[in-house]
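Yeah, one chain of the complex is gone here, protein chain that is, but the others are all in their spots.
In this document, chain identifiers A, B and C correspond to the written order of the chains, with residue numbering beginning at 1 in each.
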Amino acid sequence: MFNSIGEFLCHGANLIIFMVALPAICGILLWLFQKQYIVKLVIAILSSVTNLIFALGLSLHNEFFTRVPYAPFEFEFLFRVYDLCALFIVIAAVVFVLITLYTVIYSKKKHYGGLYLLYLYISFAMVNGALLSDSLGSMLFFWEGLLFPLFGILLIKNNNNPKTAVKTLTLVGLSDLLLMLGIIITSHTAGTQNLSEIENLAISGNGMLGFICIMLGALGMSGCMPFHSWIPNASDDSPTVFMVAFPGALQVILGVYLALRTVLDIYGFVPGSGISIIIMALGSVTLVFAAAMMLIQNDIKRLISYCAISQLGFLVMGIGSGLTDGIVGGLHSLIDYVFYITGLFMISGIIEKQFGTKDLRQLSGLLKRIPATMVCFIIFLLSVVGFPGFNGFLSKELIFNASLKTNVIFYICALLGTFLTALSFLRMGMSLFFEKKNAPSEIKKESKSSVGMLIPVVILSSLCIGIYSQNGLVEYALGIGKIAGVTFALIVLFAAAVLLAVFDYIYGYKKSGNALNCANHIIYAPGIKRVYKSAEKGYFDPYNWLIALVGGFSDICVRMEHGVSWVYDKAVPGMVNKVGLALHRFDNGRLSRYLYLVIGGLVFITFVFIIIK
Amino acid sequence: MNYLNYAGEAFLLIPLSAIFLNNICNKRFIEKHFHILTGAVALLQMIAAVFAFYIMDANQMLNFDFSVFGSSKITGIELFDINPVSLVFLFCIGMVAFVSVMISIRTIDVKKGSYVNLLMTLLIGMNGMVMVSDLFSLYVFLDVIGISSFVMIAMFRSRKGLEGSIKYLIISEIASIFILMGLSFISMKTGSLSFKDIGRNLLTNTFELQTILIYAAIILMIAGFSIKAGIVPFHSWLPDAHQSADTSISVLLSGIVIKIAGIYGIYVLTNIFGGIKAYQVSLAGLGIISVVVGALLAACQSHFKRIVAYSSVSQMGYILLGLSTGSTLGIVGAVAHVFSHAAFKSTLFTNAAAIHEQTGTLEIDEMGGLQSRMPVTAFSSTIAFLSTAGIPPFAGFWSKLLIVMALWGSGNQILAGFALCASILTSAYFLRLQKKVFFGKTPEHLSSVTEVTGSIKFAEILLTAVTCIVGVLFPLIIIFLHSRGLI
Amino acid sequence: MATIIYISLAFLLIFCVMAVMSHSLLKSAIYLALASATLGVILYVLGAYWAAVIEVSVCSGLITVIFISAISLSKIKKEEVQKLYSDKKRMWFLPVMLIVVGVALIVLALANDLSLTNTAEKVTEDFREIFWNTRQADIIGQIVTILIGGIAVFVLFRDDEDKK
Partner (left out) sequence: MNGWILITGILIPLLGALLLPLFGKLSGKFRNIMALTFVTTAFILAVCALTGVLADKPFSARYVLPLGFSFGFLGDALAVFLAMTASFVSCIIVIYSFGYIHEYENQNEYYMMVCLFVGAMMGLVYSTNLIAIYTFWEISSLCCWRLIGFYREEITIDRANKTFIITVLGALIMLVGFMGIYSQTGTFDLTEMKGAYIPSWCVVLILFGILSKSATIPLHSWLPDAGVAPSPVTSLLHAAVLVKIGVYAYARFFVLTFEINEAFTTIVPVIAAVSALYSAGVAFRENDIKRVLAYSTISQLAFILLGLSCGEKIGIIGGLMYIMAHSVAKGGLFLCAGIVEHNIHTKDIRKMGGLAKTMPLTATAFALCACSIMGIPPFFGFFTKHMVIEGIVSSGNIVLGVLFVLCAVMTVMYLIRLFVKVFFGQQTFSEVKEGTPIMVVSVLILGIISLLLGFFSFLPSHLATMIWGLM
């Protein structure tokens, strides 16, 4: 069945109609039927499942090309389906099913539900389109197409305080435009726009610029530093469903897909080269910084969003190493990432919905109240840390491998990241589940627990328990053989890091007597304290840098503009007027002056006649 | 040819007989109907000019000699001469005179008979000047023009008028002296002052006193005619004189007198000495200085008529530039500009008359917001200003373009470019004028102002129509000129 | 003959300078008339009888009449004019320059023995006819000039009558 679906899709414009137009149309339908919950649910499930079936069909089908003729000059809508993109499409489709389900249920009585679903579906259409594109131009088209729904969603709930929306659009827009530049330079260097025809461009000169721009664009979309800072803000004031869908899944899928393509096919990326080091450094900084930020968060969603950023750092390190280990690890890691981060955000949504708060200081002892959710939660946490038996394990180890092969500093960073992640999860988990700070009655009376919302969480958590890691799907998609197993020594070191985190937690807990304050001895350590303070104040926020930069530039421009206006409004008319007045004063009405002038004129003419004979 | 003879005589005899009629008729009758008399004279002059032009064109004549009163002719001596260029000038004279009459209906309340007399003598002077074929006769008619204008300015005996007229008289007499001196120097060499007899052959390359004197004559005559034309730096009398006169008289002065007395004189000189390099350069130099300085001066005046008068200075500069090329195209451009200048400058003075009639002032700082109250005046002044500034498709654009093309063709590219760009200054001062008079806030005392009626409105509409129609149909004129081999 | 010319020229120069330099409009006008008259003498001596006659009649006669009448009729009082000019410096530069130029011209003329064409032409019998035929335009112009003079006087005096 899947094969015949693939057959059907590979003809003509069918692909774009069913993979791109269909979600968009379903989105419009959902928007129109936003009041009818059941209809909405049916449409959502049907459409997302259909999409999944299509995706599976495509992934089973042979590689093929499709061109849609309706494009402007030199701007081809060319699509290609092959292993890597098929894998990504399937991942996206799987997650999408769960996300839609969750979203529909979550936003059951919310006034913004319909509009949100519309934006979500359009975004998904764009993601599909971008993954399937074979021409850089059309990929960019779909890629940037995400901006509009992204902005729209962030505005839905925040009519009065659109700061986050602005920040998001600015950062993502910046990365998208960098991507545009990168794509243009790349296609200029390669002489073609077609991804399938571009291979191993040299990373030097223009190519260097193109590579950097594309990577920045790709990583910026997924929320890597320095384009990360909107994610925590969004977690504060956007609907949870947004966090689930966008930073949690769609954006990361897109970004990592392109980063992978860039590193693997488009550019001749050499492991250990300068550019690789830079990308890895970016990844490790992202990892350490975000993980460190996790330690001081008191808000579940915010914490998870930092967690997402730091996990992305892992991913970037893996991909940036350029080694087989790293890339396979990165790809694994992506799949894990999508599952557990999405799952974590979903759970934070459930908690928020049930208890009306997402503040860690007010929540405690939840294990007994919502046990099923909490079990899933713990699975996700373990998976994030990379416990053996859970999904994160393999990918983490592979990335450790790769980073050690590149440079030991990166390995240390990775360990540090693991340590911090583990520590902050211990802090969160302990305080959420086991501690009893508040009497349960002080928490807002829990609303009806919705089973529907739990379904996707459960599915995701089950996906997180090591079911697929060994089956070589990733290796197949990348077209490489099975990679070697994990070195035992490294596992020991990894375990040591995790253990250290446990000990540190215990030490901290003893010291402060409170799970939430367990990391205070680190946070308030001299030196580090200042760093945290400045981080809180937003000194490390690239968005602030950008705004300051642009603002400074604008100030200069405005000052210059005043000068220009002065020239036009004051200087030139003033000069004309002054000269005129001077001449006017010279004509003072006295005859003698007039006679002087006459004589002067006569002399002038004589002079001309003498000079020009 | 008889017809041409009649037409030629008409230019002198009609005004003369008008004077006659004016003085024998009942005074009260004339006071009542003076405008019919003068208007008819002006109209007849225009008709005669068109008629003569038509006949000359039909017979492909380039000039026609005649004498008045049927006197016997001595061969070889031309007494009067009409040619297409002088006919254009004659037409302009008629047109501006007509406008003056239209204005005078409203502005002149006393001394109507004298106004008619003086207007007629002025007409005779101007007509004579453009028809004579002898430098001395030219000088005589120049003085006729000068004296008539002087009396006209002084006619109403306001203190300002007297002052202006005395300044005018003194400076203009200096000009006459210069011209006379030049004439005498030339006649020393040739013994005759007929245009035919003097030419470039006057100048020999040898360095002798007589050659120097001829050069001195040219210099003096340029200076003299420049004074008459109000070219910078000989311009200073002009705004005083034009401002102080009654508007119906300043329209004559600014619209036509400076062009006949000054520009036509320079045109005659150009025909004779146009080939001399130094002559061209000095004209071009004076022209460009006039263009710029006139405009700069206009930009800081606060009296409506003074602005318009300085604008005349500036525009005379363009005509001089056209003449400075010495080429046919340049002269065609200059003559075309004389016409368009006559049209738009008359419009502006008519506007001045309208505003003065309705508001009682011409100080632009005291006005404002008249656009909604005097729409016709505002509209016509806008068109006139655009034409002055050389904005297409109005008449002023084409003549300016021809002048610039001629300048360019004669190798003065930079000068041409500069002259073209200098017309932005024209826009500048007219925009200021427009803003202060027609836009902005209306002062209290002007809140009850209404649009002018009657003859002034008629003249405004008529002149605006002329400016627009000539501008739009100018390509036809170019075709015509081309078919006659003129350009 | 030449002596008369030179003396007259000197006078002409002096009168012109005085006309320009005088503080009183009236005096200026009178000096102007005197200058015209002197010019008329020169023209006459040079043989331009018609020109001389017309110069004397029109310029020094008519125009002076107009001037004097206009000035005396105008309301400006003498004191007012003097007050107007009292704080203004006399421009000594002009007469000096004019004199220098005049002297230079005279010297130039003497040095080069600038011969004047034979001035005393024969006055033929049909002088008037020839004159009419050759200088018709000038005559018309002169007639009109005189006419204007008449009109001007009429205009300015009648106004005075009206006032009375």
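Assume a residue touches a chain if its C-beta (ideal position, glycine included) is under 8 Å from a C-beta of that chain, and two chains touch if they have at least 3 such contacts.
As the structure is a computational prediction, the values presented were derived from the model and not from experiment.
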In the intact complex, which of the presented chains make contact with the chain not displayed?
A, B
Residue among A:His188, A:Lys511 or A:Lys578 that touches the chain left out of view:
A:His188
Which of these touches the unseen chain: B:Ala52, B:Ala428 or B:Ala459?
B:Ala428
Tell me which of A:Trp31, A:Phe142 or A:Phe609 is the one touching the absent chain.
A:Phe142
Going by the touch rule given at the top, which residues of subunit B touch the chain that is not shown?
369, 371-372, 386, 389-393, 397, 401, 404-405, 408-409, 413, 416-417, 420-421, 423-424, 427-428, 431-432, 434-435, 439-441, 475, 478-479, 481-482, 487
Positions on subunit A contacted by the hidden chain, ascending
69-75, 137, 140-142, 144-145, 147-148, 151, 155, 158-162, 165-166, 169-170, 173-174, 177-178, 180-181, 184-185, 187-188, 206, 209, 550-551, 553-558, 560-561, 564-565, 567-569
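The definition used in the following text is that only the chains that are shown with their structure count from here on.
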For the chain pair with the highest number of C-beta contact pairs, give its two chain identifiers.
B-C
Centre distance in Å when subunit A and subunit C are each reduced to the mean of their C-alpha atoms:
98
Whole-Å gap between the CA centroids of subunit A and subunit B:
77
For subunit A, give me the residues that contact two or more of the other chains.
591, 595
Do you know which subunit C residues sit against two or more other chains?
20
Note: in the complex, subunit A contacts subunit B through residues 573, 576-577, 579-581, 583-584, 587, 589, 591, 593-595, 597-598, 600-602, 604-606, 608-609, 611-613
Can you name the residues of subunit C that touch subunit A in the complex?
20, 88, 91, 94, 97
Over in the complex, which subunit B residues touch subunit A? Could you list them?
167, 170-171, 174, 178, 215, 218-220, 222-223, 226-227, 231-237, 239-240, 277-278, 281-282, 285-286, 293, 296-301, 425, 428
